[in-house]
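Other chains dropped; remaining ones untouched in position.
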Amino acid sequence: MSGGLPDLTARFDAHVTKLLGRPVTSRGWKQYPSGFSWSTYGVSIEAPGFDGVTELVLRLGPPNGLFAPYSAAPQFEALKAVEGTAVPAPRAFAWSDDESILGAPFFVAEKSPGVTVIPWDADDRSPRSDGAIGQQFADILGELHALDWTRTGLARFGEGLTRQNAAARAVDEWERGYRRWATRPHPMMHKVLAWLRAHAPVAPRLSIVHGDYRLGNFLEQDGRITAILDWELVRLGDPHEDLGWSCLPQYRGGTELMSQLISRDELYARHEAKTGLPVQPESMHFYTIFSLLKLAAVHMAGAHAFEHKGFFDMRMPAMATQIAPVLRQLEKALEAAS
Amino acid sequence: MNNSFPRLIDGMIEALRQNVLPATEGEFARGQVFGVIFLLKNLRLRAGWSTAFLGEQLAALDELRLSLEQIDGLSADAPRPAKLAEVTEQARDAGDAQVCALIDWHAAQGTKIPAVERAVDAYLHRQLRHELSTSAKPMFAEISLGKERST
């Protein structure tokens, strides 16, 4: 999408003009550096805006992005599904996968207040001292997993899904990712896939799974989480999947705190209080190993995007250097399991 | 780490061209970026994964091959790495593809053979240790924040 901002601005204005039925001229365009996958822009429009909102975020899934080809539908439906619930998230107003509109799948949402914290910035901006953010982090995840999604737009992504096949479907999905993105064969991935298939647990319920729930993917302001972001990996499945991911060592920043925010025990306890579901040790073990496999596959996607899709962001090959460390973690995790 | 040396070089060149040059002020500094691009183009023609780097990976494959040969009664159907003729990426990838096939085959067997499991695990461990020992210290903070890390 490089170099195309003037064109993007014009196309955005034309589309919003059509949506709102009145002439709109956007201003104050700013690209946010965060996000490895979708491009994120801040933009203002004149009042009355969308539903009164004039400060917007536009997210585009570029054709050469990390997990491309993209669809904006799951993210849009997830934001719609949590609107008005105890899960804070930007309100979403519009989306399309029609690339003729802005050149890529996109959605438009409100710009939520607050700032993000980058997981590996150990230097400053630490919001973690009083634990309030960590408690919200746990509570919001519990609220998300307790939601009834069956009457939301997400329901169409759950066809044929059962508590029995949820784990196998998750493994299938990321095995497809591995086969799509690996730039060379990785025997350890085969070993792990075989283990996962042999140890798939039954889900205690079918929940909305955020898919990338961790430090770095929410906004905070004045000690409060104002919005959960980055729903691009949202799916329906076992709530343990999000717990496993958010407890990855990668997000602990060398601390004992999950996502540098909350102890494992407190996370589990608060999650159980919101969902009524006790955390199952076998499920956590499975989804920890699953999360490492998924992380390895994400790193492979970085190598693939850089080498094969012309996505020349140096973060991609930098991610690719982390394949071996994650495979090493998998080796240790399987050793511990045997 | 990625597989293809020339594609990695190409990507570095494009990242400098697309992401760094437009944000770099002054002809001297921009000239330096072109200098790095120029050197990368030369490396593309002259460099590759080193013999030391690939050789150790192939030695690990060969060790696995020999271990498998010594397992009594291992089915002739069992995929296994072939004897290696040359030190190249292609040889490593072909060997790893055979190891992948062996793992998949073994996972599908009703009766597991512990000696196969041990041989494969020894290979995976040796390969990973080598990968890690030829990896630079991560610089994710610098890459994300655009500044040197204070710690």
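Think of it as A and B in the order they're written, each chain with its own count starting at 1.
Basically, a contact is a pair of C-beta atoms (placed from the backbone, for glycine too) under 8 Å apart; a residue touches a chain by one contact, two chains touch by 3 or more.
This structure is a prediction, so every number in the text was calculated from the model and none was measured.
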| note | Expressed with the labels used here, the whole assembly is A x2, B x2
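Everything that follows uses one rule, which is that only the chains that are shown with their structure count from here on.
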| note | chain A and chain B have mean C-alpha positions lying a whole-number Å distance apart equal to 28
| request: Spell out the residues on chain B that touch chain A in their complex, using ranges where they run on. | output: 1-4, 7-8, 11-12, 14-15, 17-19, 89, 92-93, 96-97, 99-100, 102-104, 106-107, 120-121, 123-125, 127-128, 131-132, 135-136, 138-141, 143-145, 149-151
| said: So in the complex, the part of chain A that touches chain B is made up of which residues? | reply: 2, 33-34, 118, 120-123, 183-191, 193-194, 197-198, 303, 306-308, 310, 312-318, 320-325, 327-328, 331
